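Shown below is the structure under consideration.
Every protein chain except one is present and positioned as in the full complex.
Chain IDs A, B and C follow the sequence of writing; residue 1 opens each chain.
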Amino acid sequence: MIEDKDFITSRDVPGPTKENIRAILLYKSTVTNEDSVVDIGCGSGGITIEFAQRAKNVISIDKNPEAIKITGKNLEKFNLKDKVDLIENDAVSALKKLDKIDIAIVGGSSNDLEEILEEIDKKLNPKGRILITSILLDTKIEAINALKKLGYKPKIVEVNISNGRILDRGVMMFSENPIGIISSKKDNND
Amino acid sequence: MIEDKDFITSRDVPGPTKENIRAILLYKSTVTNEDSVVDIGCGSGGITIEFAQRAKNVISIDKNPEAIKITGKNLEKFNLKDKVDLIENDAVSALKKLDKIDIAIVGGSSNDLEEILEEIDKKLNPKGRILITSILLDTKIEAINALKKLGYKPKIVEVNISNGRILDRGVMMFSENPIGIISSKKDNND
Amino acid sequence: MIEDKDFITSRDVPGPTKENIRAILLYKSTVTNEDSVVDIGCGSGGITIEFAQRAKNVISIDKNPEAIKITGKNLEKFNLKDKVDLIENDAVSALKKLDKIDIAIVGGSSNDLEEILEEIDKKLNPKGRILITSILLDTKIEAINALKKLGYKPKIVEVNISNGRILDRGVMMFSENPIGIISSKKDNND
Partner (left out) sequence: MIEDKDFITSRDVPGPTKENIRAILLYKSTVTNEDSVVDIGCGSGGITIEFAQRAKNVISIDKNPEAIKITGKNLEKFNLKDKVDLIENDAVSALKKLDKIDIAIVGGSSNDLEEILEEIDKKLNPKGRILITSILLDTKIEAINALKKLGYKPKIVEVNISNGRILDRGVMMFSENPIGIISSKKDNND
């Protein structure tokens, strides 16, 4: 278990994805040490680190060089450099060069979500899973519609988390921003 | 309708109570221009201003001199000085000196909530209403238990609000911290 | 103040809009007894009743005859029949026949939201306000985009409410489904 504060961060890079969201993504992914994982829009590397600890390997993509740098620093901190390939590129170009994928996590909220999902679908193994986190209202709808168009049966859950700070005079709750998690499996009958 | 950003604020004073919470308090209070209102722990004066615009008069109490000062500035800004008495004192001492109350709003989360509610109960008219906002887990329970002990049938609602920021790439939601609102009427059969 | 349980309801008609949502709509609308209000998709009449108690008059539209019937029963119960015109029709057709509007509340989630908003815009007074409640992710985005296209600067707030049930062994919280409220003013500089 990694706490949010344990990650190295940078002001110029979003993330890391918060603890309880990482927990839910890990659970829904059913990741094992036989899975090849792609982390698209890896940001600070929160998702990359979690999956690197559990998967066979992770390929982490971000077009922001600062994101690649911070993710690299976190990999070093958590001793996981051997498990991860860092690719500084836009998602679609990077995905075109990849082989088979078992789990794809899409964290970025770029404009080309539909094209990204099409590319993932081409590489996704028959038992593969796609997980998308979204902080934009628009992305939730786009992700659902794009997945439906590709033949998936997506699910969506909205997560609102508040963390308590235990003060002398009592417990005060502080909210995180709401996150949507869209999930789907290649094999809908699974 | 007043937006949060319309109030004068100070770094040393909590509040103002957020827009949608003010909306709910106004609604539950059923305030009219015949009501005498007490605002206990008036902070920046958000509640005071709203009720001063609708009630017969408001008595605003805070032991923090800076809170009294900021509330005064907001009264000036909104042209409501004639409707409000500002009292710099602890709540229980100030309440002891008051006459009849129609609506009491308790915004502070001080340790003497039970004593404050006892004092309010003594002054509350037969059709009077008590509303408590709480940011502490503990205060919610304390308020409910104290009101039950005084013969009220309190209700509680927890409010989680997210505000959208409409960006070029989409709508991003930002959460406010959760607020509990405990409400009760002197006349439970009302 | 009206509690949810005070409204007459029907299994075949959605609503009434929940108490705290009604509170927020009333507040954002800044309704006075000089305002003409249109309630589009009036459902069980929760919004109609609230505005009928405060506005000059309300025109309530629903294409579902059962909704018109239940709203009528609630108007009778709350003694507000003189303040409200009930129109059983689709929203666009009904709006075309209307005069000037001060406040429009759109509660339905029909497919022709964009056309409804265009029609409202034509009739809306210079100081008019539009409020849309949404239970569908898609409607939130549609409403925002349609309002932007018409020159408005919409705001959106997402409201998550939990109500406490005070049991012997403690206070248990029960959640209402999340509601989005999109609001805008004709005069953006207001």
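One rule holds in what follows: a contact is a pair of C-beta atoms (placed from the backbone, for glycine too) under 8 Å apart; a residue touches a chain by one contact, two chains touch by 3 or more.
If you're wondering where the values come from, they're calculated on a predicted model, not measured in any experiment.
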Selected residue (touches chain absent from view) among C:G45, C:G107 or C:G164: C:G164
Identified contact with the non-displayed chain, of A:T30, A:S93 or A:N188: A:T30
Those residues of chain B which, in the complete complex, touch the missing chain: 137-138, 140-141, 144, 156, 158, 160, 178
Touching residues (missing chain, whole complex) on chain A: 1, 19-20, 22-24, 26-30, 140-141, 144, 148, 154-164, 166, 171, 173
Contact set of chain C toward the excluded chain (per top definition): 109, 111, 135-139, 160, 162, 164, 167, 169-178
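Heads up, the rule we're going with is that only the chains that are shown with their structure count from here on.
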Distance-maximising chain from chain A - centres being C-alpha averages: B
Centre-to-centre distance between chain B and chain A (centres being mean Cα positions), rounded to whole Å: 42
Centre-of-Cα separation between chain C and chain A, whole angstrom: 38
Chain centre separation (chain B, chain C; CA means) in Å: 27
Sites on chain A at which at least two other chains make contact: 137-138, 160, 178
